[in-house]
Structures are given as structure tokens and as C-alpha cells.
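A single protein chain has been removed from this complex, and every other one stays in its place.
Moving on, here comes subunit A:
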Amino acid sequence: MKVGTFDTRSGAIARALATPKGVIAGGWLFLVVFVAIFAPYLTPYDYDIQNLPNAFAPPSAAHWLGTDEFGRDLLTRIMYGARTSLSVSSVAIGISVFCGMCLGAAAGFFGGWFDRAVTVAVDLTWSFPEILVALILVAIMGPGVTGTMIAIGVAYLAQFTRLTRAQIMAIKSETFVEASRSLGAGHGYILFRHLLPNALTPVIVAAMLATGDAIILEATLGFFGLGAQPPTPSWGALMSSGTAQLFKAPWIIILPGVAVAVTVFAINLFGDALVRALDVRAGLREA
């Protein structure tokens, strides 16, 4: 008999991986994360050493995915690009989830003028597309990895604030909250032991799906030259450099694009499997 554990989510990733969708998507995501972390050990070339005589080499045994305009190995640069893409997008979503949950929980729980202020601010940013918010912020803060992270983080803040607020407001009126209050529970206990744990599941799923969007947004900012600065590769920046040689060396724009597309698709697929696996009642099916 365990007292003090509130855990039905722990098995969710395992349950998600037990589905065919989950295995394929999870497998790809694991590969990308693995490559991103161990890129320096896995790549035979340096990502930043130029080799001009070998520029625009098509895919070959030596360079599986060919080389770019400076003769750098494209596979190496895509693998290093995964680092930038994944770290920027996950840190950015981390920022929006954390700040959005704090704002949304406080607004939904306490209500009043704070709730109204947050709602107005959130609705205001909600009325702009994320890309516009991010572009404005990067323009203010200047291009670079940190600026991109903050810009994407703020762009998705509204989504998580709204989601958390709506969840908290719905759960707040459940009888078990009143029951807890009748036992003497204060605001802190109710918020952290009842409301937030129950609000977390949809936030996890939304965060997963938003990470996919954030990768696209990061690639877009990179494509415009506002993300990671050269020579640090990012998927967006790689595609951008490929535009100039669209017909001469199409692999430079196509292959990083494929990496973005497949990764985002895998994230959505895995998010889908996670939705099913996270449903508490779904536990009945395995019994």
C-alpha cells in the first residue's frame, strides 16, 4: 500500500510505444535525439571546415548526402542542425509551458482582475500568428539562438496559458476540490495536489505537438537568417543556403527539408499515440 504517490502517467510513454504508430514515431525521434546529442562522435567530418574545391558534390560514398556551397559534408551539417533545431524548440516550448502554466493556473484559480488582465493579454497575442510574434521579438532582440528561443517561447505562451486556465477552471468546480477544502486544505494544497496534477495531461500532449510546430518556426526563422548564426548549422539555415543553388544542387534544400518534415510528422504521430496512452480510463483496456 503506497500513500503519497499520484502516478498514472508514468507508464504512458511505454503504453504509447506499444502501438505501431508509437514505435515508428518514437523510433525516429529517438534516432534524431541520439544523433543530436552524439553528433561530434558520429560524424566523420567537421561541420565548419570549408573545402571549396569539393563544393556542390552530389551524394556519393564519401559524402552520403553530398556537400554544400563551401564543400562541407551535408550529412554532418544536418546532424549538427538537429542539435540546434531540437534544443531551440524544446527549450522554447519549455519556456512557454512553464510560464503559461504559472500564468494560466494563477488566472484560473484566483480569478478577479488578474484573470481579466491575463485573458486580455493572451487574447491579444492569440490574434497574431505565432510567426509574426516571433519575428517581431527576434527583430527586437536581434538574431541568434537565445533570441530565437525566447521569441518562440513567447509566441506559444498564449496557447499554454489558455489551456491551463481552462483546465484549472473546469477542475476547480469538481466536488473533490470542495471535499479537500472541507478537510481543511488551503490554496497551495488544492492547487498543487489536485488542480495542477489533473490539468497536466492535456498540457503534456499540447507541449508535444507544439514542439513540432516550434521546429517549423525555428526552421522558418533560420531560413530568414534570424536563427542560429553561421557557421552553426540549423535546418532552416541549411535550406536557406540551398535556395541559391536550387537547380544546381537541389539536395542542399531538399534533404534538410525532409529532416524537418519527417521529424515534425513523427512528433505529431507520437503525440497522437500519447493522447491515447495518457487517458487514465484507458487503463481498463489492458486489464
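Heads up, the rule we're going with is that contacts are C-beta pairs under 8 Å (C-beta built on N, C-alpha and C of every residue); 3 or more make two chains touch, one makes a residue touch a chain; residues count from 1.
Following the convention adopted for this analysis, contacts and distances are computed from a predicted model.
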item	value
Name under which UniProt lists the unshown chain, selected from "Fe-S cluster assembly protein SufB", "Dihydroxyacetone kinase DhaL subunit", "ABC transporter ATP-binding protein" or "NADH-quinone oxidoreductase subunit N"	"ABC transporter ATP-binding protein"
From A:Ile37, A:Ile136, A:Ala185 or A:Ile204, residue that would touch the chain that is not displayed	A:Ala185
Touching the absent chain when the full complex is considered, from A:Phe98, A:Phe114 or A:Phe176	A:Phe176
Residue numbers in subunit A that touch the chain omitted from display	1-6, 8, 174-176, 178-186, 189, 193-194, 197-198, 280-281, 283-284
